[in-house]
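One structure is given below, encoded as C-alpha coordinates.
For this depiction, one protein chain was excluded, whereas all remaining protein chains were kept in their positions.
On to chain A.
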Amino acid sequence: MEFSKIYDVLVIGGGNAALCAAISARRSGASVLVLESAPKDFRGGNSRHTRNLRCMHKAPMAVLTDAYTEEEYWEDFMKVTGGMTNEPLARMAIRQSETCMQWMMQQGIRFQPSLGGTLHLSRTNAFFLGGGKALVNALYRTAESLGVEIEYGSEVRELKITDGRFTSALFSRRGFSHEVRAKALVAASGGFQANIPWLKKAWGDVAENFIIRGTPYSNGNILRLLMEQGAKTVGDPTQCHAVAIDARAPRFDGGIITRVDCVSLGIVVNKNAQRFYDEGEDFWPKRYAIWGRLVAGQPDQIGYSIIDSKAMGTFMPPVFPPVEANSIRELAGLLKLDPAALEATVNEFNGAVQPGAFDHAIMDKCATAGLTPPKTNWARRIDKPPFYAYPLRPGITFTYLGVAVNESAKVIMQDDKPSKNIYAAGEIMAGNILGKGYLAGIGMTIGTIFGRIAGEEAARYVKA
(Lines give C-alpha, C1' and ligand atoms only; values in the text may rest on other atoms or scores of the structure.)
Protein backbone atom coordinates (compact mmCIF):
# COMPACT_ATOMS: atom_id res chain seq x y z
CA MET A 1 0.00 0.00 0.00
CA GLU A 2 0.98 3.64 -0.35
CA PHE A 3 0.73 5.71 2.77
CA SER A 4 0.48 8.99 0.88
CA LYS A 5 -2.37 7.81 -1.31
CA ILE A 6 -5.97 8.74 -0.70
CA TYR A 7 -7.86 5.55 -1.46
CA ASP A 8 -11.34 5.68 -2.86
CA VAL A 9 -12.61 3.00 -0.52
CA LEU A 10 -11.14 1.64 2.69
CA VAL A 11 -12.56 -1.71 3.77
CA ILE A 12 -12.02 -2.75 7.39
CA GLY A 13 -12.17 -6.50 7.87
CA GLY A 14 -11.12 -9.55 5.90
CA GLY A 15 -14.11 -11.90 5.93
CA ASN A 16 -16.83 -12.55 3.39
CA ALA A 17 -18.61 -9.22 3.82
CA ALA A 18 -15.37 -7.25 3.55
CA LEU A 19 -14.19 -9.04 0.42
CA CYS A 20 -17.56 -8.88 -1.31
CA ALA A 21 -17.48 -5.13 -0.65
CA ALA A 22 -13.88 -4.77 -1.83
CA ILE A 23 -14.49 -6.75 -5.02
CA SER A 24 -17.67 -4.93 -5.96
CA ALA A 25 -16.13 -1.51 -5.21
CA ARG A 26 -13.12 -2.42 -7.34
CA ARG A 27 -15.30 -3.75 -10.14
CA SER A 28 -17.12 -0.41 -10.01
CA GLY A 29 -13.84 1.32 -10.69
CA ALA A 30 -12.72 2.43 -7.22
CA SER A 31 -9.25 2.03 -5.76
CA VAL A 32 -9.60 -0.19 -2.72
CA LEU A 33 -7.54 -0.97 0.36
CA VAL A 34 -8.48 -3.84 2.67
CA LEU A 35 -7.14 -3.86 6.22
CA GLU A 36 -7.43 -7.25 7.90
CA SER A 37 -6.30 -7.53 11.50
CA ALA A 38 -5.57 -11.24 11.31
CA PRO A 39 -2.29 -12.49 9.85
CA LYS A 40 -2.59 -14.14 6.45
CA ASP A 41 -2.82 -17.66 7.85
CA PHE A 42 -5.89 -16.69 9.88
CA ARG A 43 -7.51 -14.34 7.42
CA GLY A 44 -11.20 -14.55 6.75
CA GLY A 45 -12.77 -14.14 10.20
CA ASN A 46 -15.78 -16.30 10.94
CA SER A 47 -16.33 -16.69 7.23
CA ARG A 48 -13.50 -19.23 7.09
CA HIS A 49 -15.59 -21.53 9.29
CA THR A 50 -18.79 -21.50 7.26
CA ARG A 51 -20.26 -24.07 4.92
CA ASN A 52 -23.31 -22.65 3.16
CA LEU A 53 -25.64 -19.77 2.49
CA ARG A 54 -29.38 -19.59 2.19
CA CYS A 55 -30.78 -18.55 -1.19
CA MET A 56 -34.30 -18.04 -2.42
CA HIS A 57 -35.01 -19.54 -5.84
CA LYS A 58 -38.12 -20.03 -7.89
CA ALA A 59 -36.97 -23.24 -9.55
CA PRO A 60 -34.12 -25.74 -9.14
CA MET A 61 -30.87 -23.81 -9.51
CA ALA A 62 -27.36 -25.27 -9.76
CA VAL A 63 -26.87 -27.25 -6.53
CA LEU A 64 -30.22 -26.20 -5.05
CA THR A 65 -33.18 -28.52 -5.45
CA ASP A 66 -36.83 -27.64 -5.95
CA ALA A 67 -37.93 -24.07 -5.15
CA TYR A 68 -37.64 -21.80 -2.13
CA THR A 69 -39.86 -18.80 -2.65
CA GLU A 70 -39.63 -15.36 -1.14
CA GLU A 71 -42.79 -15.98 0.87
CA GLU A 72 -41.53 -19.26 2.33
CA TYR A 73 -38.17 -17.73 3.15
CA TRP A 74 -39.95 -14.81 4.81
CA GLU A 75 -42.18 -17.14 6.83
CA ASP A 76 -39.22 -19.19 8.03
CA PHE A 77 -37.54 -15.97 8.91
CA MET A 78 -40.51 -14.61 10.87
CA LYS A 79 -40.71 -17.85 12.83
CA VAL A 80 -37.19 -17.47 14.20
CA THR A 81 -37.10 -13.70 14.71
CA GLY A 82 -40.64 -13.34 15.99
CA GLY A 83 -40.90 -10.20 13.89
CA MET A 84 -37.86 -8.51 15.46
CA THR A 85 -36.51 -7.31 12.14
CA ASN A 86 -36.46 -4.38 9.74
CA GLU A 87 -38.90 -5.72 7.19
CA PRO A 88 -37.86 -3.69 4.11
CA LEU A 89 -34.19 -4.56 4.66
CA ALA A 90 -34.94 -8.19 5.40
CA ARG A 91 -37.16 -8.54 2.33
CA MET A 92 -34.55 -6.89 0.19
CA ALA A 93 -31.92 -9.35 1.44
CA ILE A 94 -34.20 -12.30 0.79
CA ARG A 95 -35.01 -11.12 -2.73
CA GLN A 96 -31.40 -10.44 -3.60
CA SER A 97 -30.30 -13.79 -2.25
CA GLU A 98 -31.60 -15.18 -5.53
CA THR A 99 -28.66 -13.67 -7.40
CA CYS A 100 -26.06 -14.42 -4.72
CA MET A 101 -24.86 -17.76 -5.97
CA GLN A 102 -24.40 -16.62 -9.51
CA TRP A 103 -22.41 -13.61 -8.39
CA MET A 104 -20.28 -15.70 -6.03
CA MET A 105 -19.49 -18.17 -8.80
CA GLN A 106 -18.28 -15.25 -10.90
CA GLN A 107 -15.85 -14.46 -8.07
CA GLY A 108 -14.42 -17.98 -8.28
CA ILE A 109 -16.39 -19.56 -5.45
CA ARG A 110 -17.32 -23.18 -6.12
CA PHE A 111 -20.46 -24.92 -4.89
CA GLN A 112 -21.42 -28.53 -4.28
CA PRO A 113 -24.60 -30.42 -3.46
CA SER A 114 -25.42 -30.42 0.25
CA LEU A 115 -23.10 -32.34 2.55
CA GLY A 116 -23.75 -35.98 3.40
CA GLY A 117 -26.02 -35.98 6.41
CA THR A 118 -27.55 -32.57 5.70
CA LEU A 119 -29.97 -33.47 2.96
CA HIS A 120 -32.75 -31.48 4.62
CA LEU A 121 -30.79 -28.36 3.62
CA SER A 122 -30.38 -29.20 -0.05
CA ARG A 123 -33.41 -27.14 -0.99
CA THR A 124 -32.66 -23.97 0.95
CA ASN A 125 -28.89 -23.80 1.32
CA ALA A 126 -26.05 -23.79 -1.20
CA PHE A 127 -22.87 -25.41 0.14
CA PHE A 128 -19.40 -24.11 -0.63
CA LEU A 129 -17.09 -26.71 -2.11
CA GLY A 130 -14.42 -27.14 0.56
CA GLY A 131 -16.26 -24.87 3.01
CA GLY A 132 -15.66 -21.30 4.06
CA LYS A 133 -11.90 -21.25 3.87
CA ALA A 134 -12.00 -22.31 0.24
CA LEU A 135 -14.53 -19.51 -0.30
CA VAL A 136 -12.31 -16.99 1.44
CA ASN A 137 -9.29 -18.13 -0.60
CA ALA A 138 -11.23 -17.67 -3.83
CA LEU A 139 -12.37 -14.19 -2.83
CA TYR A 140 -8.83 -13.14 -1.97
CA ARG A 141 -7.53 -14.51 -5.27
CA THR A 142 -10.17 -12.58 -7.17
CA ALA A 143 -9.65 -9.38 -5.17
CA GLU A 144 -5.91 -9.53 -5.73
CA SER A 145 -6.24 -10.19 -9.43
CA LEU A 146 -8.51 -7.15 -9.72
CA GLY A 147 -5.95 -4.96 -8.02
CA VAL A 148 -7.48 -4.64 -4.56
CA GLU A 149 -4.66 -3.90 -2.10
CA ILE A 150 -4.65 -6.08 0.98
CA GLU A 151 -2.75 -5.62 4.22
CA TYR A 152 -2.75 -8.40 6.80
CA GLY A 153 -1.94 -8.10 10.48
CA SER A 154 -3.34 -4.57 10.29
CA GLU A 155 -5.79 -3.74 13.01
CA VAL A 156 -7.70 -0.47 12.72
CA ARG A 157 -7.60 1.26 16.11
CA GLU A 158 -9.05 4.71 15.43
CA LEU A 159 -11.48 6.30 13.01
CA LYS A 160 -11.57 10.00 12.19
CA ILE A 161 -15.18 10.99 11.61
CA THR A 162 -16.55 14.52 11.63
CA ASP A 163 -20.20 15.35 11.03
CA GLY A 164 -20.88 11.90 9.77
CA ARG A 165 -17.98 12.04 7.32
CA PHE A 166 -15.09 9.60 7.52
CA THR A 167 -11.67 10.95 6.56
CA SER A 168 -8.99 8.61 7.84
CA ALA A 169 -8.18 5.61 9.98
CA LEU A 170 -5.26 4.72 12.21
CA PHE A 171 -4.12 1.13 12.12
CA SER A 172 -1.34 -0.77 13.76
CA ARG A 173 0.93 -3.21 12.01
CA ARG A 174 3.95 -4.95 13.50
CA GLY A 175 3.82 -2.61 16.46
CA PHE A 176 3.76 0.59 14.39
CA SER A 177 0.86 2.92 13.95
CA HIS A 178 -0.05 4.25 10.50
CA GLU A 179 -2.67 6.57 9.14
CA VAL A 180 -4.54 5.88 5.95
CA ARG A 181 -6.95 8.24 4.20
CA ALA A 182 -9.90 7.26 2.05
CA LYS A 183 -12.94 8.87 0.50
CA ALA A 184 -15.33 6.23 1.80
CA LEU A 185 -15.32 3.59 4.48
CA VAL A 186 -16.84 0.11 4.55
CA ALA A 187 -16.91 -1.38 8.04
CA ALA A 188 -17.08 -5.17 7.76
CA SER A 189 -15.23 -6.13 10.90
CA GLY A 190 -17.62 -8.70 12.37
CA GLY A 191 -19.37 -8.72 15.73
CA PHE A 192 -17.85 -8.26 19.20
CA GLN A 193 -18.11 -11.87 20.32
CA ALA A 194 -14.37 -12.30 20.81
CA ASN A 195 -14.31 -9.46 23.31
CA ILE A 196 -14.92 -11.27 26.61
CA PRO A 197 -15.01 -8.09 28.77
CA TRP A 198 -17.76 -6.70 26.51
CA LEU A 199 -19.68 -9.99 26.69
CA LYS A 200 -19.37 -9.86 30.48
CA LYS A 201 -20.76 -6.35 30.52
CA ALA A 202 -23.83 -7.64 28.72
CA TRP A 203 -24.20 -11.07 30.32
CA GLY A 204 -22.44 -10.77 33.66
CA ASP A 205 -19.80 -13.20 34.85
CA VAL A 206 -21.52 -16.14 33.19
CA ALA A 207 -19.75 -15.03 29.98
CA GLU A 208 -16.51 -16.36 31.50
CA ASN A 209 -17.86 -19.78 30.59
CA PHE A 210 -18.70 -18.95 26.98
CA ILE A 211 -16.72 -20.48 24.19
CA ILE A 212 -16.16 -18.42 21.04
CA ARG A 213 -16.65 -20.67 18.04
CA GLY A 214 -14.96 -18.50 15.46
CA THR A 215 -12.23 -15.96 14.95
CA PRO A 216 -10.51 -14.40 17.96
CA TYR A 217 -10.00 -11.21 15.91
CA SER A 218 -13.56 -9.94 16.04
CA ASN A 219 -13.23 -7.81 19.15
CA GLY A 220 -15.86 -5.24 18.17
CA ASN A 221 -13.49 -2.29 18.29
CA ILE A 222 -14.80 -0.83 15.05
CA LEU A 223 -18.37 -1.23 16.24
CA ARG A 224 -17.43 0.56 19.47
CA LEU A 225 -15.65 3.36 17.59
CA LEU A 226 -18.65 3.89 15.32
CA MET A 227 -20.99 3.88 18.30
CA GLU A 228 -18.80 6.40 20.13
CA GLN A 229 -18.78 8.65 17.11
CA GLY A 230 -22.48 8.89 16.73
CA ALA A 231 -23.66 5.87 14.78
CA LYS A 232 -27.10 4.65 15.68
CA THR A 233 -27.22 1.11 17.02
CA VAL A 234 -29.65 -1.73 16.57
CA GLY A 235 -30.19 -4.81 18.69
CA ASP A 236 -29.53 -5.88 22.20
CA PRO A 237 -25.99 -6.78 23.36
CA THR A 238 -27.12 -10.14 24.76
CA GLN A 239 -28.65 -11.22 21.46
CA CYS A 240 -26.43 -13.51 19.49
CA HIS A 241 -26.24 -16.81 17.69
CA ALA A 242 -25.24 -19.30 20.35
CA VAL A 243 -25.27 -23.08 20.20
CA ALA A 244 -24.44 -25.75 22.73
CA ILE A 245 -21.03 -27.15 21.84
CA ASP A 246 -18.63 -29.59 23.40
CA ALA A 247 -17.30 -28.13 26.65
CA ARG A 248 -13.84 -29.43 25.76
CA ALA A 249 -13.59 -27.12 22.73
CA PRO A 250 -10.77 -24.54 22.66
CA ARG A 251 -11.74 -21.08 23.92
CA PHE A 252 -11.58 -19.63 20.38
CA ASP A 253 -11.67 -20.79 16.79
CA GLY A 254 -12.83 -24.38 17.38
CA GLY A 255 -15.27 -24.02 14.49
CA ILE A 256 -17.78 -26.56 13.26
CA ILE A 257 -16.17 -29.71 14.64
CA THR A 258 -17.00 -28.90 18.27
CA ARG A 259 -20.71 -29.35 17.64
CA VAL A 260 -22.66 -32.06 19.45
CA ASP A 261 -25.66 -33.24 17.47
CA CYS A 262 -27.23 -35.85 19.71
CA VAL A 263 -29.36 -33.64 21.96
CA SER A 264 -32.64 -34.75 20.38
CA LEU A 265 -31.64 -38.42 20.64
CA GLY A 266 -31.38 -38.48 24.43
CA ILE A 267 -31.71 -36.18 27.38
CA VAL A 268 -29.77 -33.15 28.56
CA VAL A 269 -29.16 -32.51 32.26
CA ASN A 270 -27.51 -29.69 34.17
CA LYS A 271 -24.87 -29.97 36.85
CA ASN A 272 -27.56 -30.99 39.36
CA ALA A 273 -28.42 -33.90 37.06
CA GLN A 274 -31.82 -32.34 36.28
CA ARG A 275 -33.39 -31.96 32.85
CA PHE A 276 -34.35 -28.42 31.92
CA TYR A 277 -35.87 -28.32 28.43
CA ASP A 278 -37.77 -30.39 25.88
CA GLU A 279 -34.98 -32.04 23.87
CA GLY A 280 -37.44 -33.18 21.20
CA GLU A 281 -39.21 -29.91 20.53
CA ASP A 282 -38.32 -29.77 16.84
CA PHE A 283 -35.77 -31.04 14.34
CA TRP A 284 -32.29 -30.45 15.64
CA PRO A 285 -31.17 -28.15 12.80
CA LYS A 286 -34.10 -25.91 13.67
CA ARG A 287 -33.38 -26.03 17.37
CA TYR A 288 -29.62 -26.14 17.77
CA ALA A 289 -29.42 -22.37 17.89
CA ILE A 290 -31.51 -22.12 21.06
CA TRP A 291 -29.42 -24.49 23.12
CA GLY A 292 -26.57 -22.06 23.63
CA ARG A 293 -28.87 -19.74 25.54
CA LEU A 294 -30.47 -22.65 27.39
CA VAL A 295 -27.14 -23.92 28.66
CA ALA A 296 -26.06 -20.35 29.45
CA GLY A 297 -29.08 -20.19 31.76
CA GLN A 298 -28.02 -23.24 33.79
CA PRO A 299 -25.81 -23.18 36.91
CA ASP A 300 -22.14 -22.88 35.95
CA GLN A 301 -23.26 -22.75 32.30
CA ILE A 302 -22.78 -26.45 31.75
CA GLY A 303 -24.97 -29.25 30.49
CA TYR A 304 -24.55 -32.94 29.64
CA SER A 305 -26.11 -34.64 26.66
CA ILE A 306 -26.75 -38.25 27.58
CA ILE A 307 -27.57 -41.07 25.15
CA ASP A 308 -27.39 -44.84 25.13
CA SER A 309 -25.87 -47.14 22.58
CA LYS A 310 -29.04 -47.22 20.45
CA ALA A 311 -28.29 -43.66 19.39
CA MET A 312 -24.58 -44.14 18.66
CA GLY A 313 -23.73 -43.73 14.99
CA THR A 314 -26.95 -41.98 14.01
CA PHE A 315 -25.71 -38.40 14.35
CA MET A 316 -22.70 -36.45 13.10
CA PRO A 317 -19.73 -37.93 14.94
CA PRO A 318 -18.38 -35.26 17.33
CA VAL A 319 -14.67 -34.61 17.37
CA PHE A 320 -14.19 -35.36 21.06
CA PRO A 321 -14.82 -38.92 22.18
CA PRO A 322 -17.83 -39.39 24.46
CA VAL A 323 -17.55 -40.13 28.14
CA GLU A 324 -18.54 -43.78 28.26
CA ALA A 325 -19.79 -46.06 31.06
CA ASN A 326 -21.71 -49.27 31.54
CA SER A 327 -24.16 -47.88 34.04
CA ILE A 328 -25.77 -44.51 34.64
CA ARG A 329 -24.19 -44.39 38.09
CA GLU A 330 -20.75 -44.96 36.69
CA LEU A 331 -21.39 -42.32 34.03
CA ALA A 332 -22.42 -39.83 36.72
CA GLY A 333 -19.20 -40.56 38.58
CA LEU A 334 -17.12 -39.82 35.49
CA LEU A 335 -19.03 -36.58 34.90
CA LYS A 336 -18.75 -35.65 38.59
CA LEU A 337 -22.54 -35.52 38.91
CA ASP A 338 -24.52 -36.90 41.84
CA PRO A 339 -24.99 -40.59 40.87
CA ALA A 340 -28.26 -41.00 42.74
CA ALA A 341 -29.69 -37.85 41.21
CA LEU A 342 -28.73 -38.81 37.66
CA GLU A 343 -30.08 -42.28 38.12
CA ALA A 344 -33.35 -40.85 39.43
CA THR A 345 -33.61 -38.45 36.48
CA VAL A 346 -32.99 -41.22 33.95
CA ASN A 347 -35.39 -43.61 35.69
CA GLU A 348 -38.07 -40.97 35.85
CA PHE A 349 -37.57 -40.20 32.18
CA ASN A 350 -37.59 -43.86 31.18
CA GLY A 351 -40.77 -44.41 33.18
CA ALA A 352 -42.48 -41.55 31.38
CA VAL A 353 -41.62 -42.68 27.84
CA GLN A 354 -44.75 -43.75 25.97
CA PRO A 355 -44.75 -46.52 23.38
CA GLY A 356 -44.39 -45.43 19.76
CA ALA A 357 -42.53 -46.00 16.52
CA PHE A 358 -39.25 -44.14 16.78
CA ASP A 359 -38.20 -42.38 13.57
CA HIS A 360 -35.61 -39.66 13.72
CA ALA A 361 -36.34 -38.56 10.17
CA ILE A 362 -39.81 -37.27 11.07
CA MET A 363 -41.41 -35.61 14.11
CA ASP A 364 -42.36 -39.05 15.37
CA LYS A 365 -44.48 -37.98 18.38
CA CYS A 366 -42.68 -40.52 20.56
CA ALA A 367 -43.17 -38.56 23.74
CA THR A 368 -43.14 -38.68 27.51
CA ALA A 369 -46.27 -38.47 29.64
CA GLY A 370 -46.52 -36.62 32.92
CA LEU A 371 -42.96 -35.40 32.88
CA THR A 372 -41.73 -31.82 33.36
CA PRO A 373 -40.26 -30.66 31.14
CA PRO A 374 -41.69 -33.13 28.64
CA LYS A 375 -39.87 -34.60 25.68
CA THR A 376 -42.29 -34.35 22.80
CA ASN A 377 -40.53 -36.26 20.02
CA TRP A 378 -37.95 -39.04 19.73
CA ALA A 379 -38.37 -40.04 23.37
CA ARG A 380 -36.78 -43.48 23.76
CA ARG A 381 -35.78 -45.17 27.00
CA ILE A 382 -32.13 -44.74 27.88
CA ASP A 383 -31.48 -48.31 28.84
CA LYS A 384 -29.01 -49.97 26.52
CA PRO A 385 -25.44 -49.78 27.80
CA PRO A 386 -22.87 -48.55 27.21
CA PHE A 387 -24.11 -45.07 28.04
CA TYR A 388 -22.45 -42.01 26.61
CA ALA A 389 -22.26 -38.35 27.58
CA TYR A 390 -20.96 -35.16 25.98
CA PRO A 391 -20.43 -32.10 28.20
CA LEU A 392 -21.95 -28.92 26.75
CA ARG A 393 -21.14 -25.22 27.01
CA PRO A 394 -22.59 -22.17 25.29
CA GLY A 395 -20.71 -21.59 22.03
CA ILE A 396 -21.08 -18.05 20.72
CA THR A 397 -21.09 -17.75 16.95
CA PHE A 398 -21.66 -14.02 16.57
CA THR A 399 -23.33 -11.09 18.33
CA TYR A 400 -26.23 -9.09 16.92
CA LEU A 401 -25.69 -5.65 18.41
CA GLY A 402 -24.74 -3.53 15.43
CA VAL A 403 -24.89 -0.24 13.58
CA ALA A 404 -28.13 0.75 11.88
CA VAL A 405 -27.99 0.88 8.08
CA ASN A 406 -30.32 1.79 5.23
CA GLU A 407 -30.94 0.05 1.90
CA SER A 408 -27.68 1.43 0.53
CA ALA A 409 -25.81 -0.20 3.44
CA LYS A 410 -25.07 3.31 4.62
CA VAL A 411 -24.64 3.71 8.37
CA ILE A 412 -27.39 5.75 10.04
CA MET A 413 -26.33 8.29 12.63
CA GLN A 414 -28.06 8.97 15.94
CA ASP A 415 -30.02 11.84 14.40
CA ASP A 416 -31.52 9.23 12.04
CA LYS A 417 -29.76 10.78 9.06
CA PRO A 418 -27.46 8.65 6.98
CA SER A 419 -23.74 9.26 7.37
CA LYS A 420 -21.95 10.81 4.40
CA ASN A 421 -19.55 8.07 3.42
CA ILE A 422 -19.67 5.24 5.93
CA TYR A 423 -21.07 1.84 4.97
CA ALA A 424 -21.38 -1.38 6.92
CA ALA A 425 -21.79 -5.03 5.96
CA GLY A 426 -21.90 -8.42 7.63
CA GLU A 427 -22.09 -9.24 11.31
CA ILE A 428 -21.51 -5.62 12.28
CA MET A 429 -24.97 -4.78 10.88
CA ALA A 430 -26.67 -8.20 11.00
CA GLY A 431 -28.80 -6.96 13.92
CA ASN A 432 -30.82 -4.88 11.42
CA ILE A 433 -32.14 -8.12 10.01
CA LEU A 434 -31.83 -10.45 12.98
CA GLY A 435 -33.35 -9.00 16.15
CA LYS A 436 -33.13 -12.50 17.59
CA GLY A 437 -33.09 -16.10 16.43
CA TYR A 438 -31.28 -17.51 13.42
CA LEU A 439 -31.86 -19.30 10.15
CA ALA A 440 -29.03 -21.56 9.02
CA GLY A 441 -27.07 -19.87 6.24
CA ILE A 442 -28.43 -16.37 6.64
CA GLY A 443 -25.20 -14.95 8.08
CA MET A 444 -23.38 -15.41 4.79
CA THR A 445 -26.37 -14.19 2.83
CA ILE A 446 -26.43 -10.95 4.82
CA GLY A 447 -22.67 -10.50 4.43
CA THR A 448 -22.69 -11.16 0.70
CA ILE A 449 -25.64 -8.94 -0.12
CA PHE A 450 -24.77 -5.99 2.07
CA GLY A 451 -21.10 -6.36 1.18
CA ARG A 452 -21.93 -6.11 -2.50
CA ILE A 453 -24.23 -3.14 -1.95
CA ALA A 454 -21.77 -1.37 0.33
CA GLY A 455 -18.97 -1.75 -2.22
CA GLU A 456 -21.05 -0.53 -5.14
CA GLU A 457 -22.57 2.36 -3.21
CA ALA A 458 -19.22 3.46 -1.80
CA ALA A 459 -17.72 3.47 -5.28
CA ARG A 460 -20.70 5.35 -6.64
CA TYR A 461 -20.45 7.94 -3.86
CA VAL A 462 -16.74 8.46 -4.52
CA LYS A 463 -17.30 8.98 -8.24
CA ALA A 464 -20.24 11.35 -7.81
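Throughout what follows, a contact is a pair of C-beta atoms (placed from the backbone, for glycine too) under 8 Å apart; a residue touches a chain by one contact, two chains touch by 3 or more; residues count from 1.
Keep in mind that, in the parts below, contacts and distances are computed from a predicted model.
Visitor: The chain dropped from view, which UniProt name applies: "Tricarballylate utilization 4Fe-4S protein TcuB", "Fe-S cluster assembly protein SufD", "Exporter of polyketide antibiotics" or "Ferritin"?
Guide: "Tricarballylate utilization 4Fe-4S protein TcuB"
Visitor: For the chain that's not shown, point to the residue among A:G164, A:G255, A:G426 or A:G455 touching it.
Guide: A:G255
Visitor: Would you indicate which residue among A:M78, A:V319 or A:A352 is in contact with the undisplayed chain?
Guide: Within the whole complex, the residue contacting the unshown chain is A:V319.
Visitor: From the list A:N137, A:T167 or A:S309, pick the residue that touches the absent chain.
Guide: In the complete complex, the chain left out is touched by residue A:N137.
Visitor: Among A:G29, A:G83, A:G117 or A:G351, which one touches the chain that has been omitted from the display?
Guide: Missing-chain contact among the listed residues: A:G117.
Visitor: For chain A, which residues touch the unseen chain?
Guide: On the side of chain A, residues 41-42, 48-49, 51, 110, 112-113, 115-120, 127-134, 137, 141, 250, 253, 255-257, 259, 261, 284-285, 288, 312-319, 321 touch the unshown chain.
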